[in-house]
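With one protein chain held back, the other chains of the complex are shown just where they sit.
Chain IDs A and B follow the sequence of writing; residue 1 opens each chain.
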Amino acid sequence: MSNFKMHMLVCGGTGCISAESELIVSNLQSELEAVGMGDQVQVLKTGCFGFCEKGPVVKVLPDNTFYVEVKPADAAELVKEHIVKGRKVERLLYMDPDKKERVADSKNMDFYKKQMRIALRNCGFIDPDKVEEYIARDGYHALGMAVTSMTPQEVINVIKESGLRGRGGGGFPTGLKWEFASKYDADQKYVVCNADEGDPGAFMDRSILEGDPHSIIEAMAICGYAIGASKGQVYIRAEYPLAIKRLEKGIQDAREAGLLGENIMGTDFSFDIELSFGAGAFVCGEETALIHSMEGERGEPTTKPPFPAESGYWGKPTNVNNVETLANIPIILLKGSAWFAGIGTEKSKGTKVFALAGKINNVGLIEVPMGTTLREVIYDIGGGIKNGKKFKAVQTGGPSGGCLTEKDLDTPIDFDNLIAKGSMMGSGGMIVMDEDDCMPAVAKFYLEFTEEESCGKCTPCRIGTKRLSELLEMVTEGKAEVKHLDEMKRLSRVIKDTALCGLGQTAPNPVLSTLDAFYDEYLAHVQDKKCPAGQCTHLMTYTIDPEACVGCTACRRVCPVEAITGEVKKPHVIDQDKCIKCGACYDKCKFNAISVN
Amino acid sequence: MAKIMSFDELKKIKDRVQSQVDLREKGENIESLVQVRVAMATCGIAAGAREVMNYIVEESAKAGLTNVVVTQTGCMGYCYAEPTIEVTVPGQEPVVYGNVSLEKAAEIIDKHIKNGVMVDGIIPATHKSIE
């Protein structure tokens, strides 16, 4: 047994690493050596804790102390105070923004209180580079159980009964998908892990791969056993270097331990995994496009049927699951389908990981049971809206989803409720908007994204999204009329109805949902030529108050288009026809003589 | 790691490596465990608190007491009676022992922790758990 009396876990996710968490690890180690406690306290680099807003995070166990925003220079104090003298370093503890109190135990932090970590169970808990730590957490036991005491159909049945649905966006029942792939006879089948996470702001898949790579390796092997595949392929964005490194190490270690390769755990079952790198095209998250990309073809989707379960990678039966979906598999097998089905809502079981972003206090990665309300997520876990502003909307499902508003806040989050509200679960991006956000501009942002990321294969997506984003540009520039709003609705309707793949079929959602919930804001843009949120620069007017202007000429000199005229010591005037609304004069004026509206 | 040739072998490896994460798992569920806090201020350390802590950790492990978690804390204010430790059994009020020698520690493990019977050496206090 080890001599370690205490563990110090340091977040080694991409975000915290960029904030020098690796240096924190080495500083802690050298400080411990210096006080002669290097053999008593183990310093570990783990995966993401999720509380990225306050990273880098250092957690001390077993006394369960959660330090936030730790800098490498804090290592000495942490060791000398906490480790040597047992005194918590108060200033590095999390400050509860409401109670204005320091909180030491993460369980008492609002951010963690309502979370339930299943997919993220090992993230921030184990060292992802050590297969032993994964094994210590019952790792590979689900695989062992499956290959030694279950038939493939029994494995499929457990997953079916658990009610697990695909976490990548579609929400298709995972067990059913496996069953389809298992039914086709072929000399070779493939298990593909879709790690082509592309929703802006979503990073749960990356975090799982960085923090718990073996759970994905094990799940893929279990899937291979269930559907009769001996080969697995992870399609991962090349922009995820750390996830790739950890996954490669994981695969290597699993091979050496005989957990991948020929005759796993002495059975007839053989399975191995290779990586394919994607160039980060959003459309390659669509499974047929992903498969084409893996084959070296242009990454664009083809019509289904045939589904990959029948004809996928190299024309062979292929099962494609997303990372988060797979992360649930081993624990479902270990704890049983009833346990998993006991969590969540009637039709959406288990938990879902969300990436909280936008105008919210606690930006980060969270995992909550299905059925948690948006209000709980945004206010309890997310800590509410930044700077005390008013909540306006939340975009779920990334560019494929829609905007949900105040009236939707008490909706329990699950696949079907979000679709009923005109949005979708997507991969779990959740972007919160406040009163300062202009909804047509938000819709335009998403349309520009899908327009850019469209592969261009089908007409509605290639040209339709371009036209939609042009129309939104007209709205935000005050060039649109009411009839253009109707045109947007018609285009959106047809794009949804005719696009070839999910990217195009869902691309109009941000437009339709904002048109629905914020029609008045659109009308303000097209009829009154005003942006109520004050975001659309084209709709702003800069004027100089002649009373306040002292004629210092500063604004005139800074104006890049010579729109400002006036003599020294006399009030200046802005020529509205020339003004490009850059705001340079506004910033320059020292006398508050320039106003915007 | 050597090749794992059977599921049983995997289970054995798990048992072997379990201790690596034990401490962390205990930390996560600290309320349901017997907590032993060792006061680790300068005076405590000088009086042998660290040896006592190591002893309790090792002995309870040897005795197979998986429900014990030993943590350290700062000065409890009983400098006259160092080393001091605080034992909290789930659902009960914390109890502080003073002048804990290794022998005393053994007794505490044996009687209090294992069987819930308090032993001599309690610092009689209306004291509340620090923090």
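By definition in this document, contacts are C-beta pairs under 8 Å (C-beta built on N, C-alpha and C of every residue); 3 or more make two chains touch, one makes a residue touch a chain.
Operating definition for what follows: contacts and distances are computed from a predicted model.
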| item | value |
| --- | --- |
| Among "Molybdopterin synthase catalytic subunit", "Inner-membrane translocator", "ABC-type dipeptide transport system, periplasmic component" or "NADH:ubiquinone oxidoreductase", the UniProt name of the subunit that does not appear here | "NADH:ubiquinone oxidoreductase" |
| Left-out chain, listing which of the shown chains it touches | A |
| Residue among A:Gly201, A:Gly342, A:Gly456 or A:Pro571 that touches the chain left out of view | A:Gly456 |
| Touching the absent chain when the full complex is considered, from A:Ala499, A:Cys531, A:Ile564 or A:Cys585 | A:Ala499 |
| Residue of A:Lys335, A:Lys466 or A:Lys581 touching the missing chain in the full complex | A:Lys466 |
| Option from A:Lys100, A:Lys407 or A:Arg490 whose C-beta touches the chain left out | A:Arg490 |
| Absent chain, residues of subunit A that touch it | 281, 283, 298, 300, 302-303, 305, 451-460, 462-467, 470-471, 474, 484, 487, 490-491, 493-494, 496-500, 505 |
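Simple rule for what comes next: only the chains that are shown with their structure count from here on.
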| item | value |
| --- | --- |
| Euclidean distance of C-alpha centroids - subunit A vs subunit B, Å | 40 |
| Residue numbers on subunit A that touch subunit B, as the complex places them | 1-2, 4-7, 9, 40, 61-64, 83-88, 104, 125-126, 131-133, 135-138, 140-141, 144-145, 147-148, 253, 256-259, 265-266 |
| In the complex, subunit B residues that touch subunit A | 1-7, 9-11, 13-14, 17-21, 23-24, 26-28, 30, 38-42, 45, 53-54, 57, 61, 69-74, 131 |
